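Shown next, in structure tokens, is the structure this report addresses.
The complex is shown incomplete by one protein chain, all other protein chains being positioned as in the whole.
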Amino acid sequence: MTLNSVVETDFPKEFVEEMQKTEDVLPEKIDANPENVEKGLAKLVLTLIELIRKLLEKQAMRRVEADSLSEEEIERVGETLMKLENKMKELKQIFGLKDEELNLNLGPLGDLM
Amino acid sequence: MHNVAVKSKEVTLLEILDRILNKGVVVSGDIVISVADVDLIYLGLKVLLSSVETMEQLRGAPIVGPMQEPT
Partner (left out) sequence: MRLYTYGIIDSSNQVNEPIYGLEGACVYNIPYCDIGAVVSELKEPVQNVTRSSVLAHEEVIERLMEYFTVLPVKFHTVFDGRDGVLSMMQSYYKDFKNNLDRLRNKVEFGIKVIWPADKVKKRIMNSQKKNEREMPVPAGSSNKKFIRKKFEEYKTNKEFEEKANKFINVMDIFFSKFAAEKKLKKLKTENLLLDAVYLVEKDKQDDFKEAFEHIKGPHTSFKFLFSGPWPAYNFVILPKNSDLLKDSKQEDLFDKVVQHQELVGADKI
């Protein structure tokens, strides 16, 4: 069996490693097993919460960068973000979900986060 | 030398898989019996690289999702 297409690299192992990290060759099946349904729902909800949390964090960072927060505001935002982060860690643990699992593929738009 | 040859096969296979499993012309509908309707056994790259012998052994192993025979 001979193919015309060539794959040239001096570092095949490294590329295999990186490509396997993003390996999503087959579409994910929606499994209607009851435990998985609950987990699937939790995953969806937590993904959305995580999105909002990250957006809030980013927004806060932009304001810190622009120096547009007062000392008091920095205190409050810090406390809120810290609580949010800890809460999310807790929820992820409860549902046995990893960071990489909380993402959605939007096709041509790439991943949600 | 052998290691490089084996690893190169992995990378080539990954490049091909990425293209033929995800890209190109994708059509669906009643007349098509394709990936959407039939669960293909894809056990990941590690398994794809095993010898034919190992594949035969694995055929008895648990399947990812139910297999449907098209009627």
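Every chain is named by a letter (A and B) in the order it is written, and numbering of its residues begins at 1.
Heads up, the rule we're going with is that contacts are C-beta pairs under 8 Å (C-beta built on N, C-alpha and C of every residue); 3 or more make two chains touch, one makes a residue touch a chain.
Quick caveat, the model's predicted, so the values are computed rather than measured.
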Since one chain isn't shown, list which residues of chain B touch it in the complete complex.
11-13, 15-17, 19-29, 31-35, 38, 40-42, 48-49, 52, 55, 67, 69-70
Sites on chain A contacted by the missing partner chain, in the whole complex
1-11, 14-15, 18-19, 21-22, 24, 26-27, 30, 32, 37-38, 40-41, 44, 57-58, 60-61, 64-65, 74-79, 81-82, 104-108, 110, 112
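Here is the rule we use: only the chains that are shown with their structure count from here on.
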Separation of chain A from chain B, taking each centre as the mean of its C-alpha atoms, in whole Å:
27
If we count contacts the way the header does, which residues on chain B are in touch with chain A in the complex?
4, 7-8, 10-12, 14-18, 21-22, 35-36, 39-40, 42, 44-45, 65
The chain A residues in contact with chain B across the complex are 3, 5, 7, 9, 12-13, 15-16, 19-20, 23, 25-27, 29, 31
